[in-house]
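Notes to accompany the following structure.
Here the complex is missing one protein chain, while the rest keep their positions.
Note that the chains take the letters A, B, C and D in the order they are written out, and that residue 1 is the start of every chain.
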Amino acid sequence: MTPLFELQGVTKTFARPEDAVARLRARLAGQPAARRVTVLHETDLAVAPGEVLGLVGESGCGKSTLGRVAAGLHAPDTGRRLWDGADVAAMPPAQERATALGIQMIFQDPHASLNPRRRVGDAIGEAAGVHGLLEGASQADFAAELLRQVGLDPAMADRFPHQFSGGQRARIGIARALAVQPRFLVCDESVAALDVSVQAQVLNLFMDLRERKGLTYLFISHDLSVVHHLADRVAVMYLGRLVEVAPTAELFREPAHPYTRALLDSVPRLDAGNTVFQPLKGEIASPLAPPSGCAFHPRCPHAMAVCREQQPALQPVAAGRFAACHLVPACGTVPSTDSQSAP
Amino acid sequence: MSEPLLEVQGLSTHFDVRGGTVRAVDGVSFSLGRGEVLGLVGESGSGKSQTGYSIMGLVDPPGKVVAGSIRFEGRELVGLPSEQLRALRGNRMAMIFQDPMMTLNPVLRIGTQMAEAVLAHRKVGRARALEEAHHALERVGIPSAGERLRSYPHQLSGGMRQRVVIAIALLNSPKLFIADEPTTALDVTIQGQILYEMQKLTRETGASLIWITHDLAVVAALAQRICVMHKGKIVEQGDVDQVLRAPVHPYTRGLMDSIPSRNPRGQRLRTMPAFEAP
Amino acid sequence: MSATAETPLRRLWSEFTASRLACAGLAVTALIVLVAVLAPWISPQNPYDLQQLSVLDARLPPGTRTAEGVRYWLGTDDQGRDMLSAIFYGLRISMMVGLLCTAIAAVVGTALGLAAAWFGGAIDAFIMRLADTQLAFPSILIALIFLALFGKGADKIVLALVLVQWTYYARTVRGSALVELRKEYVEAARGLQLPRARILFAHILPNCLPPLLVVATVQVAIAIGLEATLSFLGLGLPVTEPSLGLLISNGYGYMLSGNYWISFFPGVALLVAVLAINTVADQLADVLNPRLKR
Amino acid sequence: AELKLAIATDVTSMDPQYANIAGNVQVSRHMFESLADLDADGRLVPRLAESWRRTEASVWEFKLRPNVKFHDGSTLTAEDVVYSVGRPATLTSSPATLNGFLKDITKAEALDANTVRFTTATPLAVLPNYLAMVPIVSKHATQGLKPEDFETGKGMVGTGPYRFGKFLRSDRIEMTRNEAYWGKKPHFDKVTIRIMPNNPARTAALLSGEVDAIAVVPTADVARIKQNPNITFYTKPLARHTFWTLNQASDALPQAFDHDGKPLTSNPFKDVRVRKAFSKAIDREAIGSRVMDGLGVPTQNPVPATMFGYNPDLAPEKYDLEGAKKLMAEAGLPNCFKLSIFARSDSHPTDSAQAQAVGQMLSRLGCKVSVEVVPTSVFFTRGNKLELPMLLLATGVDGGDLGVTLEYLFSNPTNNPFRKVNMQTYDSPAFWKPLREALALNDEQVRERKYRDTTRVLRDEVGVIPTELMVGTWAARKGVVLTPRVDERTYAFEASGN
Partner (left out) sequence: MVLFLLRRLGQSILVLWLMSVIVFAGIYLVGDPASMMIPDSVTPEMRAQMMSALGLDKPALAQYLDFAGRAVHGDMGKSFATGLPVSTLIASRLTATMELAVAATLIAIVVGLPLGLVAGRWPETVAGRALTFLSSLGFSLPTFWLGLMLIMVFSVHLGWLPSNGRGPTTEWLGLQVSFLSWQGLRHLLLPALNLALFNAAMVLRLARSATREALLTDYVKFARAKGIGNARLMGVHVLKNILIPIVTVVGINFGGIIAFSVVTETIFGWPGMGKLLIDSINALDRPVVLGYLMFVVVIYLLINLVVDLLYSWLDPRITLSARAS
């Protein structure tokens, strides 16, 4: 089955933060202008129609960047985006636009992503109006309905973004993305700002939409319980690379990558009572100074000599499971031969 | 524990908007002892952030603290002259805001924004302030701190910005620390690091925390007491274990029921009967 | 909570009129526009009709009554024009020129500035270098060339002034738009596949509006002044049909020799007009700023 | 004592022979002198030449004043004069060249150290007047210099009462007294001439004491200056008058229409009655007193009464609207017609006001007048192409001789192949005959009579419509005494003080 959406070998770099002195010195020393950071390395990712792919990973590892590339907001430096197996960049303009409309992103920072001078009713209804998706309703009614769906009072449609609380703004962002009836939704921390009851409401909405309309999700989140609840598969990212991809239940039951394990171990538990937290052990990796070999090795309890030198590749490790760790084959999990879908 | 660090009594913060008044905070009372951690949870839009702003004296117009008193270290903050309030802010009490992208000045380097927080309250050299900033960044788990000091906010990920904001608040070792959803953008390992730092802060300096969050598990792990807000009012407050184990108010109960891990995976989550927004 | 039956325009109006100062400004602006429009019907004299003028009545002080019983409330100028009528008619020209130039230049300049910021690259370079060229081109030379090519006329003056002024808007808008374009809400709008024009004009433009409004109100005054300068140099409108600015220029030589009214009253009229327009614009900026709204 | 004098015209070059324009001449005459000169009333007087005489019809001999020293100590010789007279022809890029005055000289020779002989192509009575326009420079000091070299003081070696000090373009010229001057020693030992074209600024500079004297008091400030007890105000009728020229060149009068907007079938200005009517319709008194604030005197003569060629019989045309209407009716144009009249925006400050006033007056005649005030560049470019129907001009009298000016004004290619088109399209044998004769004559009295004949014809045929004789104004702080001049110049060496 062709995936609905696929990223192939996507790389993304940014300019390095530098001060003027450093820049001048670099120039005088005749260094080439390649002072850039790579935040996304040769990443492949595929999402099947109707699937919810959870994306978790360390803060700053490039999840949002990946999400933006997927949503077509950042042009990747290398690599391709495929939609229904076709290269988006090679599509005729009209089709490209339609595809782009079908891929929506809910931004991590709802405040910044809302135009401060537009009333939220407009913000939500505008695109639908423009693309003729109002289905007979007036734009105001349409926006009101969406507001209701995300648990907001439709009377608030008249307000400006700054008049809302953080969670309310997050919901406006969700409503805006849903308004254009996307087929693929990139949710970047979309429910993090919501209290659990509203969060539940929104998650239910997401699940409904998936059932009714086959909506597909790339669900970026730090909240592992939400990911666990919602996602079919989970991709784990570390410093610009996918380090593990696995069906959700399996991943949570038996994480393959040491980072995944560290993540699952750090989840605070409601019933544990007051806990004494421990500082992180090992150095946190930075894209500005990426460690040699496996990026996780400075923090990895199992790091070996090879980890310091060699970058492990993302390999199939079991049916439908992939991991990038030198340890994994040694863990005794036999690579399966009949893996049906690419990561 | 003689006198509480912070004593909030009947605090009401209202916004006059066209066609009515939004009672964002409506008669909130609680007190916070020294070294105590208070978890503030509640519905989205229930007034948690505004409570924090009210304490800091930073409510945006047209919002106004219309009633109540806020006593901090024995001093009444409502009506305090702005210069005295300024001297307290960022020094004796600090707050981190909910939206990390918008809270950092987009045109100033991280280092500048951190150093000035030091310089505003202490007579030290700029180099020394930057050094402290560097250290604070490392405490919140930001690698390559030196280079990050030279970054601009837009060059950081959401979680990094959030950590920068936390680091700024930590700089002057405040006595009262109001954190508005400080770890939402952080993965659990980094969150652990932050929580570790917070615990250290309370332990070592006797600082008190107001921890606004939606993550009940974090509250359970960190806080001694909890306040549950709904529509501008505190509907339930008490000892964390008690409240979370045996919630009394129906809203709190509904909240607990909605937690995904308490629901069968992949099924519809339990929600509360519509609580219309304020 | 918020009134439902209110149309956006209604709301704008009621927000606008919330300030008493702004109401006054609007009233004065309206009055000025009214006077300008009705000048031919309410003026005691047609100051453009040479036959009605007499140099023998030149420079009469305010309030003078002539032998024929004509009362010059604000005195007369050096051609024997009734100042009151001249100011009414002058307002007509000056307001027309000032507002028209500003409107056209603002529209053209804003569109070009937005385009430059949005497209970047070659288009940006082209528009901005065009602006550089234009900036270096003095209005007097433009007017002189127009005069040589097409002869005199209000339309040519307006065109010449628009040519001079669009650059201000273009550069101001571009500067602000460059900042706005980097903001996430623009990315969001792009992601929603909104038409380019819509993003530019409905999303980015309103956020560039505050400096633009300031520039526009200042440019109204500048346009009025430039028109006067050009007319004074013989490159603008006929000297027998003086605008407000030209009246001031003509009279300013007399300012110190006691015949203050020739320059003073038109000056006051111009001042009041500019102040009123500024007040209106200030309030407009406030009304359009959602953060100042309730 | 130092004199600080503000003048109204800009100075384009320090080279005294580069351009014959008011500002340059005004300044250079402090340092350079000519053979003959004009006194304050515009009469010809000797300067570097003691005397001159006509030895033949076309030959003039000038005797130089002996022992005149240049600023560098060398003595003025006939060689310098011959050189100076030849030099303007080499300054080819000069605007407003002096060559107009020298082109008739076919030969200039030094007979001895103090005698110069000029031979002209045709008999030329006004050669001394012409030569009064030409400053004499030192041959050895200026040879090989380009006009721009003079800026720094190189070549600024004259015989005049002041020595060059410093020139700051568009700002000031500083000079010191020439202690070795042959003539009367000037009162002030240091002179700064400030260039202040802006009218109110000049007044302000005088009032604030920044300068001691100003030339050209702005019309609007006259009243105020007159009242000031610390300031002396001077006036003098100038050898400069304003007049309207009426386009009589072709049968179709440009930019004139009948009242229905159709072009006119014939040129009404070819009809002397129309010209006369226009002249009568203009209220010169009103213009002089109201528009020019008394600084204009109605005139029919191009020169003031003190000057050579003045015709006492010619009274200014009286304002007579009825008479004008009658004439128009006789000419078959009882309702006049539509036309544009033109004036310059950047010449005399009252030009625009005068044009508007005349517009008013003509409209009383039934004409539909539109008054167009345009910059000089446009004015002359279009005027030379004879595209303008009626325009306001002003002219001074060069070299103190009326005939020269009249010839210059009324020449056009048909009557003088040397002259290019000019805007005076009036052309009449009755006018030219006495004028031509006079220009060749030696006898001053006969010549003056012939000039009077010429101006009478001009009046009778209404070739142009003269309106006002302009009155020059000066002001100085008490204690500084100026000598007002008909040529509107202000000389520091003619000023005195205490």
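Rule of thumb we're sticking to: contacts are C-beta pairs under 8 Å (C-beta built on N, C-alpha and C of every residue); 3 or more make two chains touch, one makes a residue touch a chain.
These numbers come from a predicted model, not from an experiment.
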* Structure fact -> Which of C:222, C:239, C:262 or C:287 touches the missing chain? It is C:222
* **Contact with the hidden chain (one of B:94, B:129 or B:186)** => B:94
* Where the complex has a chain not shown, which of D:159, D:411 or D:473 is the residue touching it? -> D:411
* Options D:39, D:79, D:285 or D:346, residue touching the unrepresented chain -> D:346
* Structure fact -> Per the touch rule stated above, chain C touches the missing chain via residues 21, 118-122, 124-125, 128-129, 131-133, 135-138, 140-142, 144-145, 147-149, 167-168, 171-172, 174-176, 178-179, 181-182, 210-211, 213-215, 217-218, 221-222, 225, 228-229, 245, 248-249, 252, 255-256, 263, 267, 270-271, 273-275, 278-279, 282, 285-286, 289, 291-292
* To do: For chain D, enumerate the residues touching the unshown chain of the complex.
  => 6, 10, 12-13, 15, 18-20, 89, 91-97, 99-101, 103, 146-148, 151, 168-172, 194-198, 200-201, 204-205, 207-211, 346, 375-378, 380-382, 384, 408, 411, 417-420, 422
* **Residue numbers in chain B that touch the chain omitted from display** => 56, 58, 60, 86-91, 94-95, 97, 99, 102-108, 112-113, 116-117, 120-121, 152, 154, 165, 168
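The working rule: only the chains that are shown with their structure count from here on.
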* Chains in contact with chain A and with chain D: which ones? -> C
* Structure fact -> In whole angstrom, the CA-centroid distance of chain C from chain D equals 43
* Asked: Using CA atom averages as chain centres, what separation in Å is found between chain A and chain B?
  -> 26
* Hunt down the residues of chain B that sit against at least two other chains at once, touch-wise. => 15, 17, 60, 101
* Structure fact -> Touching two or more other chains in chain D are residues none
* In their complex, what parts of chain D are in touch with chain C? -> 199-200, 203, 218-224, 283, 286-287, 290-291, 344-346, 349, 352-353, 355-357, 359-360, 363-364, 369-375, 377-378
* Sort out for me which residues of chain C touch chain D in the complex. => 50-51, 53-56, 58-59, 78-80, 144, 147-148, 152, 232-235, 238-240, 252-254, 256-259
* Write out the stretch or stretches of chain B touching chain A in their complex. => 15, 17, 41-50, 60, 98-102, 109, 141-144, 147-148, 150-152, 155-160, 162-163, 180-181, 184-193, 195-197, 199, 214-218, 220-224, 240-241, 244, 254-256, 258-261, 263, 265-266, 268-272, 275-277
